[in-house]
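Below is a structure I'd like to ask you about.
One chain of protein is taken out of this complex; the other chains stay put.
This part shows subunit A:
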Amino acid sequence: MKFLSHSRHLVTAILLSLGSATSLAQQYDIKVVANVDNPAIKLDKVAVRNLFMGNASDVLLKPVSLPPETLTRAVFNTKIIGLTEARIQSYWSQMRFSGRSREPDQMSTVDELLSFVSSNKGTVAYVPADVEIPPHLTVVYSTDKL
């Protein structure tokens, strides 16, 4: 089982590095979850994008991200940001080394990400659509139209 899960990650990593991230990412969905007091809060795609690109936004939430080599991040890049990972990395190098803004903190796994958001009010993160969400977190956006 462990071997299987490893090899699945390996395949994903190879596919990502071969650059087929975009087409692969199209087949998956993600949802954006936040730790907020008001469970009625919904964000549109632009608001999510602004939060994760360090732009001004009407909602004051702290974004937390996954590492570049993960499939979930590739899905987020493709479906929400609309830029390739390489372009996003260039963007952040420009922002960081010109002292304007810095990229969101990263957690290495979805589990760590969820437990971080669970215990920190005012944080927001994206996770695979099929992940179970703790009841006190709010799904503020989903790429799955159903």
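Observations on the structure shown:
We take it that a residue touches a chain if its C-beta (ideal position, glycine included) is under 8 Å from a C-beta of that chain, and two chains touch if they have at least 3 such contacts; residues count from 1.
Definition applied: contacts and distances are computed from a predicted model.
Its UniProt record calls the unshown chain "Porin domain-containing protein", which is the correct pick from "Porin domain-containing protein", "DNA-directed DNA polymerase", "Acetolactate synthase" or "Phosphocarrier protein HPr/phosphocarrier protein".
Within subunit A, the residues in touch with the undisplayed chain are 17, 19-22, 46, 49-50, 53, 55-58, 60, 67-69, 78, 81-87, 89-91, 93-94, 96-100, 106.
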